[in-house]
Every structure is written in structure tokens, then in C-alpha cells.
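Excluded from the complex is one protein chain; the other protein chains are retained at their positions.
Every chain is named by a letter (A and B) in the order it is written, and numbering of its residues begins at 1.
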Amino acid sequence: MTYARDVAALARKDLLLELRARETLPAMLLFVLATLVAFRFALPADASARASVGLLWVAILFTALLGITRAFIPEREQRVLDGLVLAPVDRSAIWLGKVVATLAFLGAAEVVALPAFGLFFEQVTWSTVAAVALADVGICAVGAILAAMAAAGRARELLFPVLFLPLSLPILVGGVGAAISDEPGRYLAFLALYDGVFAILAWASFEYVVTE
Amino acid sequence: MAVAAAVVLVAGFALALLWAPEDADQGPSQRIFYLHVPIALTAYACFGWGAWKALRLLWTGDQRYDLESYTAVHMGTIFGTLTLVTGSIWARTSWGVWWSWGERQLVLFLILFLFYAAYFMLRFSLPEGPGRARISAVYALFGVVLIPISFLAIRLAENLIHPVVFTRDGPQMSGDMFFTFCVCLAGMLLLAGTLYLNELAGKRLDLRLRDLRESLELG
Partner (left out) sequence: MIRARGLERRYGAKRVLRGVDLEVERGGFTLVTGRNGSGKTTLLRLIAGLAAPTAGELEVDVERGQLGFLGHEPLVYRELTAIENLRLYARLYRVPEPRERIGMLLERFALWDARNQRAGSYSRGMLQRLALCRALLHEPELLLLDEPYSGLDSEGAELLDRELAERVGRATFLVATHDPQRLAPLASGALAL
């Protein structure tokens, strides 16, 4: 399956780049921790458990924003994208490779964030973990293609959050719902639906974003 | 533009019908419903039309569809904003608040407003050309998929986070009300159509003017 190997090669490239540069992942880790601490101070002492769960999700979203912005947008990536587009690979493989790599970064950040949340606020339930896993897929799938769109124009770092946040609102609903509801199944199913629908759309349309 | 003229007439007729004392119901504030919901539905139609044109652009590569898609999204955003405004007014007159998170349409349109406002920011940041057309088209497709997904999300959120406090009558309309509603809806759609064709023609004219001016400068 050459497609799978292309994706693997591209994902490996991104992971290797991060290993060398060591910029994105440390920033994400520090950011998510600092955000959680900030939220701890921002919440009044008698705040409900529900409120704090919401903040976890906001922290995750913003950390993802930080990470994905770094993925496509730095100058170097923009200029080199031509090289990938010229190659005889499926353009959707470029997207998928980026998604895989971003998932790895986001996952790594959450490995730190979730226990920290458990420490600062309250216990993390299995439904929260499941929701985070599902939400990650949607975040990275949508984020990757939006980042490519933003990177094509001016003011990319400013534009990407503006593009990303409206589309991430349903994820917020699904995630918070799964974490605090008595029937997390519906919310998890919704997240899976979101993932499926938008991943397919992004996969099919990425070609048109990077070519003219 | 004779068609457009006739179209505007029908739209005017629809609005005239609105003011007719057809429906004696629970309070005059109900009237806004005849404005608010058709505007909302028209906005959806515009976004859908814009997505269709976007699809055609990606499918055929014919650049004409870019302007059509953009104009449709523009119309949709205008009507979407009007939806928010009329919805807010209705909430105010019905329940005394300017905003209600229990009001599904309102929340949905807020999300869509944010999304489509970003459409224009995106478009503005891109250099003119086939690249911008494609990226705008893909974004428009994302938008139209976002509509049902957001609707689902809002329904789910209601169960949990924002309890439904206010109910409003929808489909349980009497025959008269339903008829008025349909006419208003038709009027709104026609109005949107007229504005759409108008703006499209205007923009096309601008482009041609620019082409001619450029040829003159070089000639």
C-alpha cells in the first residue's frame, strides 16, 4: 500500500522535524499546564465540578491551536509545501501525514494535561479520556486543512484561530457533554460522527486547497 | 433585469400580506415570526446555494462559479445577521430578554455567523486567482456541513447545559398562518434571489470594467 507508506514517510518527516527543532511540543506542554493553573486561579473557590471540566476542554482546544499553528504556518513549511505538491503522491496523503503527526503532539500534551487536571481540579473519568481521544481526531483533521488554507494567505497566525474556533464549537459540546453527562454514549457517538464527516470532507478536499 | 423587477414585486406583495390582519393570535409580537423564520430559512438556502456553486467550481474548474458562490455566501451572511437581529427582537418582545441560549436557531446562527465571517477574512487574506477560488469553495463546503452538525450539537447541549426554558410555537399553525408564512417565505427567497442577481451582475460589471481599463492602458 504505497499510500500508507507515503503517509508514514510524511508523518515521520514531521516528527523528525519536531525532534530537531524542539519548539512545538515543549511550548504546548508548558502552555497547557500554565493554562490549567490560570484557570484554577480564575475559578472561584466554590465553583462546580462541571465548570472546571469545561475549562479542561478550553485548555485542550487552545493548546491544539498552538500546536497546529506551528504545523503548517511557519515560513519554512510554506515554501517547502511546493516540493510535496510536485511529487507524485496523493495530496490527501500530505494531509493525513500532517494529521498523524499532529495527533502525536496533541496526545503527548494531553498525557501531561489530563493527570495535571486530575491533580488541580478533580478526577478524570474514563468517558473524559474517551472523549478527548475522539475529539483529538476531529481537532487534528479539521485543523490540518484549515491551517493549510490560512497558510496560503497573509496574516496566517492571526487567521488560523479565527477559522478554527467556530468549527471546534461542536467538539466542545461533545467533549464537555461526555465528561459530565450521565449518558456519555450519546456525546461520544456525536464526536465520532463529527470526526467521520469532517475527516472525509477534509480528506477529499485537501487536494483543492494546495493546488490551483 | 425584468425578471428581477417582477420578483421584487412579489416580494413586496408578500410583505404587504404580512401586515394584513390575517391572524388573530396570542400577541402582536408573534408577527416577527413571519419575518424571522423565513429570513433564517432563506439564509440556509443561500449557504446551500453557495456550497452548490462551490462544488461546481471544484468539479469543473470554471471560474465563473467563484463569484456566484461568493455572492451567495455574502447573501447568506446578510440574511444570517438579520436572523440574529430579528431573533433578538423577538426574544425581547416575547420574553423580555435580548438573548436566549435556549433558542436553538439563535445559537445556531451565532455559530454560523462566526464561521462565515471568517470566510470573508479568509478570502480577504488570499491573493486573487484560481487558488483563492478553490480555497473559498472548500470552506463553503465545510460551512454547509457545519449547519446540521451544529444543530445536532445544540440539541445535545440543551439536554445538558442549557435547559430549554422557553418554548415557541412552530409547526402548530393554523391554515391561515401557514399560508401567510409560506408567502413570506417565498417573498424572502425572491428578495434574496434579486439581491443575489443584482450583486452578481454588479461584480461582473466591475471585473469587465477592470479588464477594459487594463487593455486600454496597455493598448
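The rule we apply is simple: a contact is a pair of C-beta atoms (placed from the backbone, for glycine too) under 8 Å apart; a residue touches a chain by one contact, two chains touch by 3 or more.
Just so you know, these numbers come straight off a predicted model, no measurement behind them.
*Asks:* Counting contacts across the entire complex, name the shown chains the missing chain touches.
*Replies:* A, B
*Asks:* Out of A:Asp82, A:Glu122 or A:Glu157, which is the one that touches the chain we can't see?
*Replies:* Among A:Asp82, A:Glu122 or A:Glu157, only A:Asp82 touches the chain that is not shown.
*Asks:* Looking at the whole complex, which of A:Ala21, A:Val111 or A:Ile200 touches the chain that is not displayed?
*Replies:* Residue touching the chain left out of view: A:Ala21.
*Asks:* Applying the definition given at the start, please give the residues of subunit B touching the unseen chain.
*Replies:* 61, 63, 127-131, 210, 214
*Asks:* List the subunit A residues touching the unshown chain?
*Replies:* 2, 5-6, 9, 13, 16-17, 20-21, 76, 79-80, 82-89, 211-212
One rule holds in what follows: only the chains that are shown with their structure count from here on.
*Asks:* If you average the Cα atoms of subunit A and of subunit B to get two centres, how far apart are those centres in Å?
*Replies:* Using C-alpha averages as centres, the distance is 30 Å.
*Asks:* For the complex, which residues does subunit A have touching subunit B?
*Replies:* For this pair, the touching residues of subunit A are 142, 145, 149-150, 152-156, 159, 162-163, 165-167, 169-170, 173-174, 176-177, 180-181, 186-187, 190, 193-194, 197-198, 201, 205, 208-209, 211-212.
*Asks:* Subunit A touches which residues of subunit B in the complex?
*Replies:* Residues in contact with subunit A: 58, 111-112, 114-115, 118, 121-122, 125-127, 129-131, 134-135, 137-139, 141-142, 145-146, 149-150, 152-154, 156-157, 159-161.
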